[in-house]
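Pasting in a structure now, in structure tokens, and then I'll have a few things to ask.
All protein chains but one are shown in place.
As written, the chains take the letters A, B and C, and residue 1 is the first residue of each chain.
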Amino acid sequence: MIDYLIYVILPQVLHGLVWGTVIAFIALGLTIIFGLMDIVNFAHGEYYMVGAFMGYTVMSVIPNFWIAVPVAVACVAVLGLFTEFILFRRLYGRDPIFHLLLTFGLGMMFREAAQLIWGAETKRMEVPVTATVELLGTVYPVYRLLILGIGICVILFIWYLLRYTSAGAKIRAVAQDRTMAWALGIKVPLIYTSVFVGGVALAGFAGILMSPINFVYPTMGVDVILRAFIVVVIGGLGNVMGALFASLLIGEVEALASIWISPTIAETLVFVILIITMIVRPAGLFGKAGER
Amino acid sequence: MAKLNSVSNFKKTFLVHAIILAALAVLPLFLNGYHQKLAVEAIILSVFAMSLDLVMGYAGIATFGHAAFFGIGGYAMGVMLKFLFPSIWLGLILAGFCTAILAFFIGFVSIRAKGIYFAILTLAFAEVVYRIIFHSYNTPLGGSDGLVGVPTPMLHLGLVDIDLRKTVNFYWVAVAFAYLSYLTCKLIVGSPFGSILSGIRENENRVPFLGFNVKWSKVTAFVLAGIFAGFSGAMFTAFKTYADTEQLNFLLSGKVIVMALIGGIGTLIGPMVGAVVITIFESIISTYFRAHHLIIGALFVIVVIFMPKGLFGLFARKDRNNNGS
Amino acid sequence: MFFEVKELCRSFGALQAVNNVSFTLDEGTTLSIIGPNGAGKTTLFNVITGVFPPDKGEVMFKGTHVTGMPPDKLCHRGIARSFQITNIFQGLSVFENIRLACQGRKATKRMFSHVSKLKEPMEEAERILDLLGLLDLRDWRAGTLSHGDQRYLEIGMTLAAKPSLVLFDEPTAGMTPMETKATIELIHKLKGMVTIIIIEHDINMVFAVSDRILVMDQGNVLADGLPEEVKANEAVKAAYFGEEI
Partner (left out) sequence: MKRLLAVALIVVSAVLFAFQAQAANEIVVGCISDLTGTYAALSKQQVDAVNMAVDELNKKGGVIGKKLRVVVEDSATSVSLATQKLERLILDQKVDFVIPPTTSSAVLAMMPVALKYNKLMMVTLAQSMKITGENRNKVTFRCFANGEITGKPQSKWMVKNLGKKYYIIGADYAWPRSTAEVYTKFLKENGAEIIGETWFPLGTKDFASYFGKIKAAKPEVLLMICAGNDAVSLVSQVKQYGLGKQMKLAADGSLVSADIIKAHGSNADGIIIADFYVSSMDTPENKVFVKNYMARYKDAPSKMALSSYEGVMWVAQAIKQAGSTDTDKLVKALEGSTYKGPQGTKKMGPDHQAALEVYMIQIANGGQYKILERAN
């Protein structure tokens, strides 16, 4: 029994954590952007994809992964700045169904453009850290633990930023009541842009971090966006803690469920969890009832 | 909605309808084989877009899983024609029945959620339906291979039998189907029930105080829209001789909303025209441009930014337009 | 007994919004509920009309229990209410607003006949529009009306369901003195036909229309009686005008 625990359960739990962290990266950006700007961004997964492709391009020029990461994230941030300024600024205050539609179209444009620029074949990224480590007898790649570590640091940083810094206070103020915040002199458009760029850069960061594991191809964003949305909705739109908890929950459920039941049903399980949550608490686990 | 229908007003609309129907009836004679096929497909999809308008345009409910009903209607017709009994009528009845049950289940369960939560909940339900059918590998539904080889039977209309294998016949049947669906929806929208829906769209909180059960009205609207989407899906499968999981995909749910929006929601006829324009546009673009998804994506963006009330929204009378966003 | 409220309580966390309120009402009388802001008047209305259930207590209407009954069922039994903040269908025409309300009486849900075929609600709507003097604004979009006219429309929609008990929540809020005078005349016209409960701040209006006055303060009933008795009541003066000068 013990070695079943170590050989089967332990790696699963770790996979769940790693995958949960990646989804958390994307879900955090999604939920903060929604919480703050009421924008439902269906193209959020494409920034994840662009981050991976940018990393691939930079690697072909400077073959050092740890230089490629910041450069790729910067490129995604610039793209985010550009799209926020041109498109998203026109979406504020409009019915969410228009957000879904615009970002739906934007996602198609990004995917097609990526295919034109980089071609449709899957690009391979070298795993920067190939070492594996002995964990209670089972072999586990260090790179994934690294992602876990980076993930936890980033999440703590965001939590700290929101909770204790003045910028965080401004962001939360604008989220509560944007007109009042504006009246108090907070430059709301600046906060909007910086939060959008931050959220999108986070997704790009997750993209390049995962590229050595999942490799890089134009439709990688689509595989991720549905799960990220479910996580955000379960956690309660706009609720950071909710999104974090839900990401780990979904990551673990999928990883552990796929031991006993067939993985495809495990994947559908995620949707069932969403449906049950919505029935029990229509505003999400942590969302305030009747909110939005 | 309209002012009291005085007699002259009735004659005017009757004339307009007669002209449009005559033009549609004559159209296929000018089209070659392929364009006739495309026209039939466009007309069938126009009913699908109109069914969405029932919930989105009139009851103000945003649903992001409408393709589930279109797909289930298609599979129901496919199963009826291929395995049970080759009759279009029975196929439509089975399609209507299955989509009504599915729509009632999804509507009843999700109605507690509002706005964007409801939209994402319907998306989740549609995704579950998609995956179940996609993985129904060794069942007659054929899983990801799709339900193929659906026969095209004769359409029995009492004394006369129509051979649907000839495209022109199917075209006229499709026009009749679309026109009848339009009239029924026009009746529903203009009925007392229809005015309750517009009340819900305008100000949902006040409606219960006037004596209406909002939850029941919304679920009914959702079921009606589901049934018409199911009929449209059933005709699509009968015409294309196959039912595929692609008709259940969330990409189609997105596309149908664009069709409705580009035509102008809240007008019934708008989404129908939107469906025809998008079907033609997509078929042309995909022939002449390699990156046609890029252009269709751009069309989504342009519609949302420049034409939120769509083609018909633009031409609709100013004072009549609803609150818009 | 036509309408009775027994020991109604409702609290929001620590705040005891409605505390042990009881009163009875005969058919045809007009009761005004007055009291400073935050006295729990609107909460009392919300509990009676089923917006949220009471913590304790009962509401009886024509001898049957209606405690916590949802608004749509209450409307069928003949209880209708208006709102402090105008709550009409901005996008629909004035006529459509009223007709939808008239239709609610029998909750006509028929799907396949044109709404203009409903003889009875159409006539009823015309009658109410005439009563409110809004006939000439018949096809305007409700959102484009002046504030006062929108308040009239609010009153009209409450009357449209032909209720036997009407609850008006500050009907004259934001109206000009001339419009308030017209509303007083309107209420006088209604006095015989229907039982009315009004929440009101305008003291002249209260004394002009009320058969009986109920004074609330911090969720409790301070006084309940004829207008003259209430005017003379010491506790009411203290609550209203602060300590005796």
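Things to note:
Convention: a contact is a pair of C-beta atoms (placed from the backbone, for glycine too) under 8 Å apart; a residue touches a chain by one contact, two chains touch by 3 or more.
The structure displayed is predicted, hence computed values, not measured ones.
One chain is not depicted; across the entire complex it touches A, B.
From the options B:Lys37, B:Lys114 or B:Lys215, the residue with contact to the chain not on display is B:Lys37. Residue A:Ser258 is the one among A:Thr103, A:Ser258 or A:Thr277 that touches the chain not shown. What chain A contributes to its contact with the hidden chain is residues 4, 7-9, 11-12, 15, 18-19, 112, 115, 119-124, 127, 132, 139, 141, 210, 213-215, 217, 219-220, 222-223, 255, 258-259, 262-264, 267.
By the touch rule set out above, chain B reaches the unshown chain at residues 32-35, 37-38, 41, 134-135, 137-138, 142-146, 148-149, 165, 240-242, 244-247, 277, 280-281, 283-284, 286-288, 290-293, 302, 306-307, 311, 314-315.
Criterion: only the chains that are shown with their structure count from here on.
Chain contacts in this assembly form an open path, with each chain touching only its neighbours along a single line.
One simple way to say how far apart two chains are is to compare their mean CA positions; for chain B and chain C this gives 43 Å.
Centroids of chain A and chain B (each the mean of its C-alpha atoms) stand 34 Å apart. Inter-chain spacing, taken between the CA centroids of chain A and chain C, is 51 Å.
Here chain A touches chain B in the complex through residues 40, 87, 90-91, 93-98, 100-102, 104-109, 111-113, 115-116, 226, 229-230, 233, 237, 264, 267-268, 271-272, 274-275, 278-279, 282-284, 292, going by the rule given at the top.
Contacts from chain B toward chain C in the complex involve residues 1, 3-5, 187-188, 190-196, 198-199, 201-203, 205-206, 208-214, 217, 319, 322-323. Those residues of chain C lying in contact with chain B across their complex are 49, 70-72, 75-76, 80-81, 83, 87-92, 96, 99-101, 103-105, 107-116, 118, 139, 141, 143, 157, 160-161.
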